[in-house]
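The other protein chains are all here in position, but one chain of the complex has been omitted.
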Amino acid sequence: MNLARHVFGTGDQGHKDWVNSKGLNFIELLLIQTMEPGNKGYKTLADLLEREAEQID
Amino acid sequence: MDKIKLCITVNGEDHECYIKPKKLLVEVLRDELGLMGTKRGCNTGSCHACTVLINSVSVKSCSVLAVQADGCEITTIEGLADAAELSPLQRSFLDYGAFQCGFCTSGMLLTATSFLAENPEPTEHDIREGLHGNICRCTGYNSIIRAVKAVADGGYEEAADE
Amino acid sequence: MAGMRRQPMSKKYHVINTPVHNVDGIAKVTGRAEYTFDVVLPHMLYGKILRSPYPHARILNIDTSKAESLSGVRGVVTGKDTLGVKQGIWRRYKELCDEEILAREKVRYIGEPVAAVAAVDEDTAEEALDYIEVEYESLPAVFVPLDAIKEGAPLLHEQAERNINVTRHIEWGDVDEGFKQSDFIREDWFRCSSQAHVCMETHCAVASYTPDGKLTVYTSSQSHYYIKVLLADVLGLRENDIRVISRYTGGGFGSKFELDSAQFCSSVLSMKFCKPVKIVLTREEEFMATKRRTPMFYYLRTGVKKDGQFVAKESRVFTEGGAYTAMGATALYLTGFFQAFPYDWPNYRFDGYRVYTNTPPTSAMRGFGAPQATFCAETQIDIIAKELGIDRIDIRRKNGMYAGYEVPGQAWIQSCGLDECLDKVDEWIKGKGDLPANNGIGIAAYGFMSGGIFNWFDTPYAFSSAVVQVNIDGKVDLFIGSQDMGQGSNTTLTMICAEELGVNVQDIRLHMGDTDKCPVDLGAWGSRETLMQGNAVKMAAAEVKKQILEFAAAKMSPNIVYDLDIKDGWIHLIARPERGLAFNDVVKEAIRGRDGQPLVARGHYTPHRKGMISPAYSFGVQAIEVDVDPETGKITLKDCVTAHDCGQVINPLGVQGQLEGAIAMAAGYGFTEDLPMDEGKILNPNLVDYKLLRTTEMPETTVVEVETYEPEGPFGAKEAGEGLTNPTAGALGNAVFDAVGVSINELPITPEKVLEAIREKDKPETNKED
Partner (left out) sequence: MIKDFVYHRANTSEEALDLLDKYRDDCKIICGGQSLLILMRQGLVAPANLIDIKGVKDLDYITFDPEEGLKIGAVTTHRAVEKSEIVKDNYSILIEMEKNLASVQTRNWGTLGGNLCHGDPTGDPATLFTVLNGSVKLASKERERTIPVEEFSIDFFETVLEEGEMLLEIQLPVIPPRTAVAYDKFNLIENDQGIVAAGVSVTVDEKGSVCQEARIALGSAAPVPMRAKAAEELLRGKKIDDALLDAVGQKAAEEADPVADIHASEEYRRDLVNTLTKRMVRKAWEQARALAGGKE
């Protein structure tokens, strides 16, 4: 989750591209996060990050 | 465009110069006579930073053609102190911290000087009305009002030292 | 000579917290202070800048030949004459350096510079602008963040998808759980307007390039160091080939520490023609084409317990970025951080988005995102308090920050006088008794930082440095890199030096405003000077003092159990103050003793392990009394009190001046100042239609200093200037709420809005709308 926040927090091109390359749309996640209550954008990204992490180890 | 002759007395000194008729008084004071103490903060006669005294009444030097001041007596900030002897208002401005960046201060002091000459015993509200035109973005004015009031109340008779 | 002398004053400090004349005062009240506006150099040319009339357009071609052939015109420069460096103050992040200043391909806001002329005088230069022919291809433009972020909206910068410039997330606790536990949840939307700095001295610069490859720039700035480094980047010069000078700056308020068009264009022109070039922005340019306060669209969702205990807060903001990043990225972070101030929120979440729009860039302005945040937060707290029937002082006291509180993962509060401030304001309000009809009092609590910790500028230097030199005659030279734009740092820092070294203010000669002679300081922004430059000065002074005391001790050879101190020019045994030596005598001999070398020491300060934001925080509570005319909606400010914790007050006169100035500026933000636009064009770019408070609108002001001791600050001092801008708009709105029962969620609170709201309220059944 914290990593997800970091990814959004910096929001630089590198992070954006990575997220998009994983089939999610960075901006859409941001909008979901902003327009709807409940922290959805971050949760989605966090899930993705976890899956990725598992794959690595 | 032909230049025309201008004779003005500034801070007691006679000056003679040749200027384009479109020159504003503030431009002549600064560019011709090098009296840089007079500032300019806008183009619309709104900020009053350029206030000087013409025949001892306060006027915006950005809203007067220099030629219209021909033959007049003009006082600028450089003329307020008598050599090293600061005027009462200058001293009270120091004591009350009635300035910060200092850019509006020349105009403020001249406005206050003519105001007190016309209203020796002003109420606080009189002072606020008298200085109403002068914009100061730093101080919020109250320290300036206090400084002027202190002089009006006689706290700064000549040679009074605090 | 050793011997008897009058008892040095026994009080704790001999300089600090005594009213001292501003060290630049005489120069300022006699009109002798030379501002950049007054600089005239031999053979100087005058420059003017041609600006885009389009909010968004491609530059197809610029023909300068006609202008150049004009008599009196020395020449014209365009983007082609520059290195085309995209610059920005967030130097650590390449993608945030997005502004060329002299645009080459594209203009992104009305007023963006496209060419600059140098001529023998201002009128000729201005006339020449009409003869520069620019061919534009107008592009679709977007002006509001909520439109700019939509799919298919015109893009300002290719790399910024959906025009999103920067995003910020701050979170602690479990917000969703927090809302579950809340008894009462309130949602509100707010709109915070823009504001112009309106420095009395407009942006201006005199650049002088000489064939030896050196560039000297006189300029009205808040940070000569930043300007020097930024200029080096865009001009392809080495940092120290550039000298930035000027002691006096005619106001800053956040508008003068980024590279501006006057500095850049005068430099480019001067390098091309090897002559001094002076550019002074007109007041209109100042309004239309310099940076401004960031407009914000805020959403707040707040959950509390029945008894008013804060449980959870979720805040989201879209900020109108304008065409470039500027300092807006910082404003975004700070508004999110200060949205939670000055309270203890167990669960907090902030999501902020800065969106590019085809409007003049928004950036730093006094308060730096905090006034917007404080307005929204404090307005909502009063609504909640009223709906729960809780006293507005109590609800703030119940949830306020306190010394020792940690803002989770963000900051540590080491000193906090908030409670006492609330008590003082409470007394003041009670003292007012019953108010007449349609009069009301509103309060707002606030806090602010004492200098930023972040280093987006990527400086390799210490954040602040100072040099103190004691000369043979006892006169002290103090060299500092910080800039006094009117806030009085020159005086404060001189006082700190005098106190530490034990001499008088008059014994100190201050050197600043010249990058060739002074050590680096990041400049006067983010309320840095008192704490950061102050610590550096104190360290340098302490070091010199040590050298002097070593010599004095050797000379007096007291019993080793005694230690020495200097007060008021008297070096003495602390335990037996009458036994001592005159400072000047000791210094004279000490310097002779070291082969004539003056006593010199350096001091520096860089915050380490102080959290994410700032080493220290000021706190306060403000109450404003207003009179509202129910038939016109007109608001009159009647009275105002501010209880303020800035740690140890250094210069009382300075603090009061800062406070009153902040009220005037922030009240303007609250109800008279605004920058309305039509298709990206500012409609009131002059001081006739842009309404500033004047003497007659300024209320009485009472200051109650609540002194605390800030361990991180010099002599316990912290910020006392910028943060004071935070509470006023909120207090003003709450006063209107108290007076006529309507709460306005949109700044500025104009009479028209108030009247409308009153009518809405008086309608038989009002259906509340967010």
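A, B and C are the chain letters, set down in written order, and residue numbers restart from 1 in every chain.
In this text, a residue touches a chain if its C-beta (ideal position, glycine included) is under 8 Å from a C-beta of that chain, and two chains touch if they have at least 3 such contacts.
Because the structure is a prediction, the values reported are computed rather than measured.
Looking at the complex as a whole, the chain kept out of the display touches B, C.
Note on the undisplayed chain: of the listed residues C:Thr672, C:Thr701, C:Thr728 or C:Ser743, the one touching it is C:Thr672. Which of C:Asp260, C:Asp645, C:Glu697 or C:Glu710 touches the hidden chain is settled by the complete complex: it is C:Glu697. Only one residue in the set C:Thr18, C:Gln181, C:Asn684 or C:Thr702 touches the chain that does not appear here, and it is C:Asn684. Although one chain is hidden here, its contacts on chain C can still be listed: residues 122-123, 126-127, 631-632, 634, 671-672, 676, 683-684, 688-689, 691-694, 696-697, 751-752, 755. Although one chain is not displayed, its contacts with chain B can still be listed: residues 1-2, 4, 20-22, 24, 43-45, 48, 51, 54, 57-60, 62-65, 67-68, 111, 114-115, 129-130, 132-134.
Here is the rule we use: only the chains that are shown with their structure count from here on.
Averaged C-alpha coordinates give centres for chain A and chain B that are 62 Å from one another. Between chain A and chain C the centroid-to-centroid distance comes to 34 Å (mean Cα coordinates, whole Å).
For chain C, residues touching at least two other chains: there are none.
Of all residues in chain A, none touches 2 or more other chains.
Those residues of chain A lying in contact with chain C across their complex are 5, 8-9, 11-13, 16, 26-27, 30-31, 33-34, 37-39, 42.
Against chain A, in their complex, chain C makes its touches with residues 93, 95, 149, 159, 161-162, 164, 166-169, 171, 175-176, 301, 314, 316, 318, 349, 351, 353.
Chain B makes touch with chain C in their complex at residues 30, 35-44, 46-47, 49, 76-78, 80-81, 86, 90, 93-97, 99-106, 109, 127-129, 131-145.
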